[in-house]
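Up next is subunit A:
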Amino acid sequence: MKEISVEELIGTHVVDSEGKKLGRIHEISAERGEDSCLVDAYYVGGRAMIVRIARWAVPSKMSSALESKLVRPFRIPWDEMDLSDPRHPRATMCKEQIKRVAR
Partner candidate 1 sequence: MTKIDLVRDVLDKQMLDRNDCELGRVDGIVIEFPENGQPRVARLEAGGSVLAGRVGDWAKKPVRAIASKIGPKRLSPVKFPWEKVKKLGRDVHLDVDKEETTALAWEKWVDKNIVDKLPGAKSK
Partner candidate 2 sequence: MIVTSCGKKPDPADTLSSVASELATASLAGRVWVKHRTPNSFTGNTLRDSRMNIAEQQNILFTEAVPPVDTAQLRASLDHAKDMLATMEKMIARQDIKSFPAALAFFEQDAKKVQDMSDSLEKKQQ
């Protein structure tokens, strides 16, 4: 079975089905059950560092507005991400289909 390390995926550039740049993977969400933990989606783009600092540096209302406008990442569900080459991940949808979400 193929294995990939989370720490190797984090920071790699992702392109969409048409080869357009989406940004880097900065978070992987998972669903934790009794004894298992299944990968749910990959979060791409949206400056992770800015979110971290913005969360406290500016008042919360401004911060959430800022997040939604500027730093909303793309959410790519696990079954829409092609990781056959882990160094060059590729989404199987095009940029327009992938939705930007607030984290």
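By our rule, a contact is a pair of C-beta atoms (placed from the backbone, for glycine too) under 8 Å apart; a residue touches a chain by one contact, two chains touch by 3 or more; residues count from 1.
These made the cut because all candidates are chains of the complex that A comes from, given by their letters.
Keep in mind that this is a model prediction, so the values were computed, not measured.
Spot the contact partner of subunit A in this complex among 1 or 2.
So the chain touching subunit A in this assembly is 1.
Taking the touch rule as given, give the residues of subunit A at its contact with candidate 1 in the complex, in rising order.
For subunit A paired with candidate 1, touching residues are 1-10, 26-33, 35-40, 78-79, 83.
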